[in-house]
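Here's a structure for you.
Every protein chain except one is present and positioned as in the full complex.
Up next is chain A:
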Amino acid sequence: MTATHDRPRTTIPASSNTPAIRRRPRRRVKRGLVLGVVGLAYLLWILLPMWYVAISSVTTAEQIGVRPMPIIPTDITLDNYVGLLTGNTGREQFGTIDIGTRLIDAIAQSFLVSSILVVLNLLIAGLCAYGMSRYPFRGSRPLHLGVIAARVVPPIAIVGPFFVVFRYADLLDTPWALVISYNVFTLPIAIMVLKDYFDKLPVEIEEAARLDGASRLQIIWVVVAPLARPGLVAAGVLIFLEAWSEFFYSLVLTNQLTVPPLLAGFQSAQQFNWNSLAAATILALIPPVVIVLIFQRQVVGALAAGYDK
């Protein structure tokens, strides 16, 4: 709505009922060729690394070690997955414990941390964003800018104090260390996405409810919360993905408690081969990819809203 001034002013001729450029056949062939080449490059860019991980996860080390490696494996095995899921990868760490057993635990912990954060953040970030959007108070604008600027602070720049305090409070290597510290990046995202969403939500329904005598709190729970569902879903998915993907704090504040640092641990374990790691990587990717495919529309909308105001 404020953006009109920076659009190019191309004058449209008065006789704009002339049929738009009719494509000649040669031009269409050229267009098809260009699209085909770019489309192929796009597909290869996205799929080649994924394909490589996928075939590595269903083959043995001997098969993948053939030079050049087979692009389509002849012999498919699920042993890498079975080994991880039953805790029997045959590779031991510190004596007798099979390190594969830790993957299921890590997935459970990742789910726990991410879910707690989603619920907690939607509640407090939702209230905060709604307050800033509907009842702006003195200082709410600079505070909102501060929330946005918080994204620039390198997480690594503030991890030192967390480490010291958590060690003192005996919280190191617990999910709580992550539930607390992850707020640093999940809260700003949630506030930004939701504030943006509430700003676009028409106020008329709330005003009508107010005239009907509903209190401000009642309006939030009864009127706004259901209306804001798409925004809450988008914010929730972003929080979940952020928490699921986080690596650095989990590396520093826990002993491979969640999935990403455990995968890094697998990678540096001498006896752990690439094929098992590939299977673990695929298992770790399933939750975020499934969630993002289900909620694709809301997520893309929220991302695009970052500029479209």
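Just so it is clear, a contact is a pair of C-beta atoms (placed from the backbone, for glycine too) under 8 Å apart; a residue touches a chain by one contact, two chains touch by 3 or more; residues count from 1.
In the analysis below, contacts and distances are computed from a predicted model.
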| item | value |
| --- | --- |
| Chain left out of the displayed complex - its UniProt protein name, from "Probable chemoreceptor glutamine deamidase CheD", "Cytochrome c oxidase subunit I", "PadR family transcriptional regulator" or "Multiple sugar transport system permease protein" | "Multiple sugar transport system permease protein" |
| Residue, one of A:78, A:148 or A:222, that touches the chain absent here | A:148 |
| Touch with the omitted chain, as defined above, among A:58, A:233 or A:278 | A:278 |
| Touching residue (missing chain; options A:52, A:81 or A:111) | A:52 |
| Hidden partner chain, residues of chain A it touches | 2-3, 6-8, 10-13, 16, 18, 20-21, 35, 38-39, 42-43, 45-53, 56, 61, 64-65, 67-71, 124-125, 127-128, 130-132, 134-138, 140-141, 143-145, 147-164, 168, 180-181, 183-184, 187-188, 191-192, 196, 199, 203, 216, 241, 244-248, 252, 259-261, 263-264, 267, 274, 277-278, 281, 284-285, 288-289, 291-293, 296, 299-300, 303-304, 306-309 |
